[in-house]
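Excluded from the complex is one protein chain; the other protein chains are retained at their positions.
Right, chain A next:
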Amino acid sequence: MPPSVPGAVILPFASLGDRSGGAGLKAGPWPTGLTAGGIGGPISEQGRPADRRILSLALPRLTIERRLRIGGQGDNVLLALTVPGPHGPVIQAATTVAEAAGALPGLRVVDARGACPALRVEEADPEGDARALGRLMLWARRWCPWTALEETGGPGLVLDVTGSAHLWGGEAALLTEIEGRLSDLGLTARLAIAPTRGSAWALARFAGPRAICGPGEVEAMTAPLPVRALRLSQDTALLLQRLGLKTVGDLLAVPRLPLARRFARAEPSDNPLLRLDQLTGRLPEPLHCPDDPPRFVARAVLSEPVQDPTPLLPALARELCAMLAAKGAGTRGLALAVYRSDGEVSGVEVATARATRDPIHLARLFEGKLDRLDPGFGFDLATLAATVPEPLDARQPGLDGRRDDGEDLARLVDRLSARFGPRALLRPAPRESHVPERAESWVPALGPSPGPVPPPPRPRPLRLFDPPEEVRVIYAVPEGPPAQFVWRRVTHRVARFAGPERIAPEWWRDPPGTRLRDYWRIEDQEGRRFWLYREGLPGDGRGGTPRWFMHGIFA
């Protein structure tokens, strides 16, 4: 999900917003820090669970809607996302247009292509989906403090809205609000509120839109739903159907004893009795809410508006680093935000290559970047936030007083990246390919080391031209060495040559019809060395007369 969604947690500044009430940032009605770890839900005075209100939220089309949103596309493209299957890729999700054309989820791509030849297929990103859902779960704490991921039934969330709904104008209004917010994000949601997790889950997925089930209505409202609404596995649901138990109501009418005997040792997802009890509330099902990730924000509140944030930085950095140290964390990203007295907010972000909590280093990263801030008539609040906190344990420096070169290098890389941009600092990563332009890729300077690769067995030029420059060559036909060539309007006579070194196209990657290359190392009469290649052979059926290219210079 791209971080351009207003109000979402994924916004870089959203993590600062709720403390300051800054412009454009929506804060939930609860003070931060009010989170319920472990078993959520209020307990009544008798020690029994109070009447709880659970909201279940299903996002049936999250995968495809997220992809469309990233690509900025509408729903009118023929696109399907696939996951690997035992017999080739299988469609996981598809746009409505593609589904209407026959590319249904669960189908193999080859079969779907038969029904819909124009189908565009891309790989799904399950990890990315899971991360997005996690962020959405934290974002949903704007409505109530207890939210968790749904374990079964595809992407979904579960929210304990007990005692929260009135803040949004009642349960019906809350459901409309949530649906509208998610629809703004481009997500289709189905939701329901019920007294138990089981019933909310069933109603969200199998009842009409925005179902609300009162405390005494669980059995009445869930009775007409199919047995699949009990969060049962496919096999068990099929088994029950074969037994003639088609709806939840049918199952509720069956005596408990035979059911208990039949499914005594089954897993929860295969045990209809357990699921029934969870649905009706006979068996409590606690909601386990993960804690909010810790937020690291240092603030400087000023009594008078000032123009220049530079003098504040060292103190802010020290405060932030103390907070990080207390939690055993470091950060890979920092955001400085200044809140102007007229309500505008502007910010600067920097990134580091490794997690760090060194205040001097972090403050130095902002050098030369602060003039991009627009202080207007002055600002009276500045915050410095760690945007990418990471665990960072304290390290014992060597007793011999030597510096840690790796750590030092990371700082140099940080400073240079802050100045020239993160894409300017690169490290070559050799790849195993004979095609020269593919033998080298570029990775970020402090990324994981690609590991040693043996040097190429044959000499390679130091300067490689991209793209190769076409030259006019006099050579012995059909496949002889070059004798003379004109490159950049200068004629070079070949004094010595070595070759050819034949590099065949990589059939698994190159388009059909790509011609082979015969490389020659050439030394001209002045001693300069070039790398020429002839593309193709005469009569190879892949084009006309072979052309010659200059691909690089040795020395």
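Criterion: a contact is a pair of C-beta atoms (placed from the backbone, for glycine too) under 8 Å apart; a residue touches a chain by one contact, two chains touch by 3 or more; residues count from 1.
Criterion: contacts and distances are computed from a predicted model.
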Absent chain [UniProt protein name; select from "Cytochrome c oxidase subunit 3", "ATP-binding cassette domain-containing protein", "Branched-chain amino acid ABC transporter permease" or "Damage-inducible protein"]: "Damage-inducible protein"
Hidden-chain contact residue, picked from the options A:Asn76, A:Thr152 or A:Gln525: A:Gln525
Omitted-chain contact residue, chosen from A:Pro459, A:Pro478 or A:Pro538: A:Pro459
For chain A, the residues touching the chain missing from this view: 403, 405, 408-409, 411-413, 415-416, 419-420, 423-430, 436, 439-440, 442, 445, 449-450, 452-453, 455-456, 459-466, 495-498, 521-523, 525-529, 552-555
